[in-house]
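Sharing a structure below in structure tokens format, with a few things to ask.
One chain of protein is taken out of this complex; the other chains stay put.
A, B and C are the chain letters, set down in written order, and residue numbers restart from 1 in every chain.
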Amino acid sequence: MFEPKFVAGLKTMFEEKVAFNQVIGLRIDALEADSVSGHIDMRPELFGHYAHQRLHGGVISAGLDAMGGLAVMVAIGVRHLDEPLAQRLQRFGKLGTIDLRVDYLRPAIGERFELRANVLRLGSRVATTHMEFIGADGKLLATGAAAYIVS
Amino acid sequence: MFEPKFVAGLKTMFEEKVAFNQVIGLRIDALEADSVSGHIDMRPELFGHYAHQRLHGGVISAGLDAMGGLAVMVAIGVRHLDEPLAQRLQRFGKLGTIDLRVDYLRPAIGERFELRANVLRLGSRVATTHMEFIGADGKLLATGAAAYIVS
Amino acid sequence: MFEPKFVAGLKTMFEEKVAFNQVIGLRIDALEADSVSGHIDMRPELFGHYAHQRLHGGVISAGLDAMGGLAVMVAIGVRHLDEPLAQRLQRFGKLGTIDLRVDYLRPAIGERFELRANVLRLGSRVATTHMEFIGADGKLLATGAAAYIVS
Partner (left out) sequence: MFEPKFVAGLKTMFEEKVAFNQVIGLRIDALEADSVSGHIDMRPELFGHYAHQRLHGGVISAGLDAMGGLAVMVAIGVRHLDEPLAQRLQRFGKLGTIDLRVDYLRPAIGERFELRANVLRLGSRVATTHMEFIGADGKLLATGAAAYIVS
């Protein structure tokens, strides 16, 4: 759907230029018109508790917030396919999280976690997303809901 | 209020053994019976966007979640002052975030950020907290609400 | 799955004895092991704004909270199928909402609204649910997330 340059630009921006996404090791796997997916590989520095080897809840909230924003960004990209590439990518910097809710369902233990986000509604000023944080066995570990300002 | 060993033990556990708290540089400043405060110093790897030098929203959500948990932990510590030190510290590992909401009010730009959390209610099974993320000028940058399971 | 008397007892309790559910006209349509559905018929006294004939957001939050609680109650009922009827129904009174989030996606205009709730996780102390508020045309008007204390 997107030209390879847009995808590459988005990946570079999201995975490298957003420094903290790099800290938590958040990588994009797939970009669809109204949903995105990615993953985080477990590393000891992401532990929330040394004894239990559980992922810190903050990695989950940070990852879900970032993925919700990415889903919105892609949906905006679809809406503005007529715009030049650079202009579409620049819209990323204007996106802001209004608020975020995370429900922690089960301990996040394992080697790799999958993150999914989809846009429930993209308005002209506000977008709302639903996010999921999933274990290697497919179990739902956490869910998220967030609102973003778009402009 | 607390014996120095409890405070030192809590600090070590929170700032060092919770690995991801070390990644975001979260440090404890004060521990009261039903409120706690701490800070995070800005570093480029915590940026959410390279161009704006803004703190990543995930650092805010991770920090507020951790501080809410700390406030609950301290309140539990007060309730169980009769228990031996090690037993009180062990309760920390049993604490779990049920859910978290963060409202992002203003861009988090600056060199140091203050975090505060207070316990709204400590029940026998669930605790609820209110959190604040504050800029160097005293401006409220984000607020949080969270529920924790205690046992 | 459930004996008719349990279903009838649950319906009476939910639709009539919970007085405010009667005020908003909330009716049960289906009860499954981990999901429930119901509906609310529009009435002028449920308007949030006279001019727009929109449902008040409070009817949505009240309805979603109640439906999430019902889904938990049914899941508890399944877990305790061995208990006498009266004892299972009594568990309803012990259920309490810890917190609730509602995302309002689109104006709720129309003659009838459908509400759905499903249990994401039923623990021994806390249950988490996801809820949806749907228009006559099948459009998602609002979503909800809630945590309940169960005992």
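Here is the rule we use: contacts are C-beta pairs under 8 Å (C-beta built on N, C-alpha and C of every residue); 3 or more make two chains touch, one makes a residue touch a chain.
In this text the structure is predicted, and so the values were computed from the model without any measurement.
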Checklist outcome for this item: Visible partners of the omitted chain are A, B, C
Item to check | From A:R88, A:R101, A:R116 or A:H130, residue that would touch the chain that is not displayed | outcome: A:R101
Checklist entry - Which is it among C:A62, C:A75, C:V126 or C:L141 that touches the chain not included here? => result C:A62
Checklist outcome for this item: Residue list for chain B contacting the dropped chain reads 101, 103, 105-106, 120-121, 128, 130, 140, 143, 145, 147
Next on the checklist: For review purposes, identify every residue of chain A that touches the missing chain, sorted by number.
Outcome noted: 98-99, 101, 125-126, 128, 145, 147, 149, 151
Item to check | Touch list for chain C against the chain that is not drawn | outcome: 17-24, 44-52, 56-59, 61-63, 65-66, 93, 96-104, 107
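Here is the rule we use: only the chains that are shown with their structure count from here on.
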Next on the checklist: Chain contact topology under the given definition, line, ring, star, complete or other?
Outcome noted: complete
Checklist entry - Can we say the copies chain B and chain C touch using the same residue numbers, with more than half in common, or are the two sides different? => result same
Checklist entry - Using mean CA coordinates as chain centres, what's the chain A-chain B distance in Å? => result 23
Next on the checklist: Need the CA-centroid distance for the pair chain B / chain C, whole Å please.
Outcome noted: 34
Item to check | Residues of chain A touching at least two other chains | outcome: 101, 103
